[in-house]
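Shown here: the complex without one of its protein chains, the others still in place.
Moving on to chain A:
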């Protein structure tokens, strides 16, 4: 069974003042078909984990390993990771002026599959996926993310997840900034991908409301650059009611 395995991961971010350690020993194993929710206070390092897994050049891995089916992910370039089956739905998707969504999707799909998709079939698939996500067909000719609203950007990320069919998807606060209807539409998209491809999902969120649509198998509490507690879906409910105080205080006390 395909597995994404993160062992004792330490990551620093490049700043003007030099390298600043953010992740301080993350251990996490995701099997395909599983959904893991990561919750934790602002600044605890959740996006850093996501960016480091995708290979963002600003984040330096100082210790630890990441493997996908035993392959060393950290040795791969950003594009190689994506072609190996990793997908990151970004918290803040980037605008790419002058590059149309249609061209972008086709180029990426071709790169990931190693061959151009059959034209007619691909056209249909894109159209269908856009309809499912309530993305207007005019978006195909717009520049990638340019002038998209927050919610439109998030739907565009999930559109890619559905079309590219990754083996593991990291969704970084895909639910933030979505209204109730959009949240449902986006969640359905993620669930379709889960049903169709058995993708393993790492879902970063602050809110339990998305977990009512996308059922997590495991919940991890992320504090101060590492996982402070793990449990089942019930842990999410407790966090919602009690907040993170218990963990942050604990972290301070143990420091």
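By our rule, a residue touches a chain if its C-beta (ideal position, glycine included) is under 8 Å from a C-beta of that chain, and two chains touch if they have at least 3 such contacts; residues count from 1.
Everything that follows uses one rule, which is that contacts and distances are computed from a predicted model.
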Complex member absent from the view - protein name from UniProt, among "Succinate dehydrogenase", "Dihydroxyacetone kinase-like protein", "Fe-S cluster assembly protein SufD" or "Sulfate transport system permease protein CysT": "Fe-S cluster assembly protein SufD"
Touching residue (missing chain; options A:7, A:24 or A:83): A:83
Touch criterion as defined above, residue of A:111, A:140 or A:227 at the omitted chain: A:111
Candidate in contact with the missing chain, chosen from A:19, A:75, A:96 or A:116: A:96
Touching residues on chain A - with respect to the absent chain: 54-57, 77-79, 81-83, 88, 90, 93-99, 103-104, 107-108, 111-112, 143-144, 160, 164
